[in-house]
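Here the complex is missing a single protein chain, while all its other protein chains stay put.
Which chain is which? They are A and B, in the order written, and residues in each are numbered from 1.
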Amino acid sequence: MVPFNYIIVLSAFMFFCGVFGVLFRRNIIAILMSVELMLNSVNLLFIGASKVVGNLDGQIMVFFIITVAACEAAVGLAMVIAIFRKFGSIDTDKLRVLRG
Amino acid sequence: MGATLLFGIFAFLIVACSLMVVLAKDSVVSAVFLVADLFVMACIYALLGADFVAAIQVLVYAGAILILFLFVIMLLNLDIVAARTNAGPLEIGMFIVVLIGFGILVVNLLLGERIELLPPGDSGLSITGKGNSYDLGLVLFSKYLWPFEMASVLILLAMVAGVLIAKRGKKKQP
Partner (left out) sequence: MLWVAILSPLFGALLNGLILRSVSRRTSHLMGVLAMAVSFLAAVSVAVSFIGSHATEPVLKYALNWIHVGTLNIDFEFIIDQLSVLMLLVVTGIGLLIHIYAGGYMSHEEGMYERTARFFSYLNLFVFMMLILVLGNSLPLMFVGWEGVGLCSYLLIGYWYHEDANAKAGMKAFLVNRIGDIGFLLGIFLTFKTFGTLSFTELKNIVLSGSLTPEMIQSVSWITLFLFIGACGKSAQLPLYIWLPDAMAGPTPVSALIHAATMVTAGIYMMTRLNFFYYLSPNTMMIVALVGVLTAFFAATIAMVQYDIKKVLAYSTVSQLGYMVLAAGVGAYDASVFHLLTHACFKALLFLGSGSVIFAMHHEQDIRKMGGLRKHLPITHFVFLVGVLAIIGFPGLSGFFSKDEILWKSFIGGQHMGFGLFLWIMATITAGMTAFYMCRVLLLTFYGPNRSDEHTRKHLHETSPVMWGPLLVLAALSIGIGYLGIPPLLGSLFGHAESNIFEHYLAPVLSIPESMHEHWAFLHASYSHGLEWALMGASVGLMLIASFTAIIFYGKGFAPITETLARTFAPLFTLLSNKYFVDELYERVFIRPCREMAHFLWAFVDVIVVDGIVNGIGRACAFSGAFFSLRATGSVHRSGMLMVFGFVFLLIYMMA
């Protein structure tokens, strides 16, 4: 088996991919998906940590993270629908209402 | 040895899928690659001894949440939106800083002290001998009962919120 370091690296890579997606994509749904990607990277880290430490706390943590991610995705997508209804577009460049 | 090889294959797949998720123009393509990503993740979880979580991941995450994403994408019938936003010099600069940070992290990890994973079949990870699900259930309903109940409340709230936010306003009958 690989040392934990490699798992951390993999997790970090996924995380930064998610960050890149949040920062640079114009499609709101793509942004939400990138957030899911970030959450997943953290899940991987927890599972690995659980294997390192030797108890099941990490896995329980992942359990709950998945739950929360589900809720957040539901609410987020509901908002996307509301935004689409109001603005007719989900391009973030067109959604600049709170401008100075 | 075999585990290491498997892990390598899985890692490679994850890298490829993650990149495709963020680089794809079409959001459907992104969603599909994310599904693949999650599937491979489940495999890694299984490799690391968390079979129950792996199953949950496939069933819930890939099987429900991502399907929800796809539903919404289909529902809104979106035109293809340009993939990336216009990045000014400030954004690029910041991103380079982030990249450097990532680089430092990676270097630190690869060259630094190695943290060893426990070998499989360790006593800590299996409390009873009856498998991961049984053990997880035991811990979940004893030590983590309170978060478990709260999670159910949270799901209820999210459901209500989702319905309310996406509700169409009352149409005035002429």
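To be clear about the criterion, a contact is a pair of C-beta atoms (placed from the backbone, for glycine too) under 8 Å apart; a residue touches a chain by one contact, two chains touch by 3 or more.
Bear in mind that the values here come from a model prediction, so they are computed numbers and not experimental data.
Visitor: I'd like to know which visible chains would be in contact with the absent chain if the whole complex were considered.
Guide: When the full complex is considered, the omitted chain touches A, B.
Visitor: Which is it among B:Leu19, B:Ala55 or B:Val98 that touches the chain not included here?
Guide: Of the candidates B:Leu19, B:Ala55 or B:Val98, B:Val98 is in touch with the missing chain.
Visitor: I'm checking contacts with the chain that's been left out. Which of A:Val42, A:Val68 or A:Leu95 qualifies?
Guide: Among A:Val42, A:Val68 or A:Leu95, only A:Leu95 touches the chain that is not shown.
Visitor: Since one chain isn't shown, list which residues of subunit B touch it in the complete complex.
Guide: 85, 90-91, 94, 97-98, 101, 104
Visitor: Which parts of subunit A face the unshown chain closely enough to count as touching?
Guide: These residues touch the chain not displayed: 19, 22-24, 31, 92-93, 95-100.
As a working rule, only the chains that are shown with their structure count from here on.
Visitor: Using mean CA coordinates as chain centres, what's the gap between subunit A and subunit B in Å?
Guide: That pair's centroid distance is 7 Å.
Visitor: Subunit A touches which residues of subunit B in the complex?
Guide: Subunit B reaches subunit A through residues 3-4, 7, 11, 14-15, 18-19, 21-22, 27, 30-31, 34, 37-38, 41, 44-45, 48-50, 52-53, 56-57, 60-61, 64-66, 68-69, 72-73, 75-76, 78, 81-87, 91, 95, 98-99, 102, 105-106, 109-110, 112, 114-120, 122, 124-125, 127, 132, 135-136, 139-140, 143-144, 147, 151, 154-155, 157-159, 161-166, 168.
Visitor: Note which residues of subunit A are touching subunit B in the complex, please.
Guide: Within the complex, subunit A touches subunit B at residues 1-10, 12-14, 16-21, 23-27, 29-30, 32-34, 36-37, 40, 43-44, 47-48, 50-57, 59-60, 62-64, 66-75, 77-82, 84-85, 90-93.
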